[in-house]
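Only a single protein chain was left out; the remaining protein chains are all shown in position.
For chain A:
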Amino acid sequence: MVGLPYDCLSNPLGAVRLTFEKAVASGSDPASFDGKDWGASDLFHDFLFDNGGLSQVPMLNPSTLKWVQPNTLVRFRGMIQDMLGNEFYVGAHKDGDTWRTNKFTDTAQFPMAPSSDMRIWERRLLYCVPVPGQNSWTDFSPEAVKNPYTNSLSPQREKRQREDDATITDVDMQDSCHELQASPSAKKMREDEMEFQLLNSQKTATEETSSNASLVLDAERKSFPCLVKIYDTPETDLKLNDVFEFVGIFTFDPDLTAEKDDSDELAHEFGEDVLVHMPPSKVPRLHCLVHRKLAINDFLSVCPTFELKSNAVKELREALLGHLTAVLGNDRVAAQYMLLHLLSRVHARVDTIAVGKLSLNLTCFNKESTSVFGNRLKLAIEDLLPFTHYLPLTIERLNTVSLSPKKDYNTNRLVSGVLQLAEGSHLTMDETELQAGTLNSIGVENARVLKSLMESQKVEYDFKYYKMEMAADVQLLILSDGKSNLLPADLVLPFRPSSVDSPSAVDADTLKTWRWYLATMQPLPHSIEPDMQKVVEDDLVAARQADRSLGSQDLSRWLTMGRLLSTSFGETSLTMEHWQMVKELERLRRERLQGSM
């Protein structure tokens, strides 16, 4: 992009304007630009991906928010938590004889005469939050993106920044107050700020009563949502709970700050005004230019350049298995199952069955072993997978927590629940603390939601007038004393630790390779050759003849295990050897089950 009069990074709007003017000059009718791109998106695509501009774009997070300038290019990684519908805006208008565009901004860059010819276009609003349960190692180190403005701060800018600070963070509020006192708008802003704090504290108070503190993990990061405005993308591209990286223009306009005046109430009976519930000081706006879906691999900081050589994979597998065995107190069978469990993923949905899920229920946990192994396991999984959750179940929790997301019609928002999770999340449920007790109606509903998640990997979202099932893809691990009836898992395995020695510490590079291994093996394709298929079918029929209690779920589980076992060796088709391993594993498991009865 040599000779471009605008810097894509610090003046993206200029670039947008330029392409627009170019397009108009080349004879296209601005009226036809509705829902279409006139070349701006291509320009940024080139800049970001072909010219390596992506790494220069600052990541939007609470720390960078302090210095990121409005109307510059930023990126944001998050999960789509809610969709707020579409917004109509004046997309293009005539300023005298020239057309101007307002795409990718909140305010007009040129004054609009009220009678001028204008086109109304639409954009979609997505409410995004950082991926729930994201582990700290997935974060980019702050040094990765340097603050490009630190060196060239002019005094004027400094002042500007301070002003921003006043509205964005409440830390410096005390000092900035003095000098800002004079200006009435700043005062208003401050009042506003107070209000939000009040609102926020109320909100957190209610949150705390409804959910345990451990659930509000990392509250700082969790409460960093972003309102992304999407242009020209087909609706099907972006789905709820998808994890995306959005690159776009960050806008912040203090004029847009919501203020409660009397006219508001009149004009908006239902008080659903986006501005009221999502003040720009809490929820930054991002006008998305380019977006891409993220896979787990994108969250690994450095991708080791391993080849898919079977020997290397085998070694990695053995090392990881050894680690898991150590974590699980020398229980190698449990470690084997755990590895398969960590590799599982919903590959397809056929009728009501989610093919590929493998939930694991480790039984024989009591209070003591949970405190040792439960914690150890939790930490080990957190080190290996990017998004993890830990949910201890108690009667009280079940009766109060809201697991499934619910639509709040007062604010017109989808209130997130614990089970609104991104694809590929891992959820550990600890049932050992569950005592006998009575479930109230919320508890019954929660138990039902959990059961449907276990059985069909679906979560019902409550829209009050109807419920909608949303597909989920969550790895579920249950720790319990006996077999969990509340949460019917695919696999029930009595846990038999033989030592309590803590596993040796693992260095960061090894962890990285293991993460890479899990993330790379998981999406491998899989097939069963025809002659192998015959063997499998015969085995299944024979097994069912021998044991009438086997259902289609059991058969389905064996095939899933076969797939996962092949995958764990980096292979893409089922071999006889691996099929035998599956049967052997299942035999060992059955023996344990009978032994524990």
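Some observations on this one:
To be clear about the criterion, a residue touches a chain if its C-beta (ideal position, glycine included) is under 8 Å from a C-beta of that chain, and two chains touch if they have at least 3 such contacts; residues count from 1.
We adopt the following convention: contacts and distances are computed from a predicted model.
Remark: of the listed names "DNA replication licensing factor MCM7", "P-loop containing nucleoside triphosphate hydrolase protein", "Ribosomal RNA-processing protein 43" or "Acyl carrier protein 4, chloroplastic", the one matching the undisplayed chain in UniProt is "DNA replication licensing factor MCM7". When you scan A:Val90, A:Cys364, A:Ile395 or A:Leu486 for touch with the missing chain, the hit is A:Val90. The residue from A:Met79, A:Val283 or A:Leu559 that touches the chain not shown here is A:Leu559. Considering the full assembly, A:Ser441 is the residue among A:Ser26, A:Ser441, A:Ser504 or A:Gln594 that touches the omitted chain.
Considering the complete assembly, chain A touches the hidden chain via residues 34, 82-83, 85-90, 102, 105-108, 120-122, 235-236, 239-242, 253, 255-256, 258-259, 261, 263-264, 266-267, 269-270, 275, 347-348, 350-353, 355, 409, 412, 414, 441, 444-445, 463-468, 470-471, 527-528, 533, 536-537, 540-541, 544-545, 548, 551-553, 555-556, 559-560, 563.
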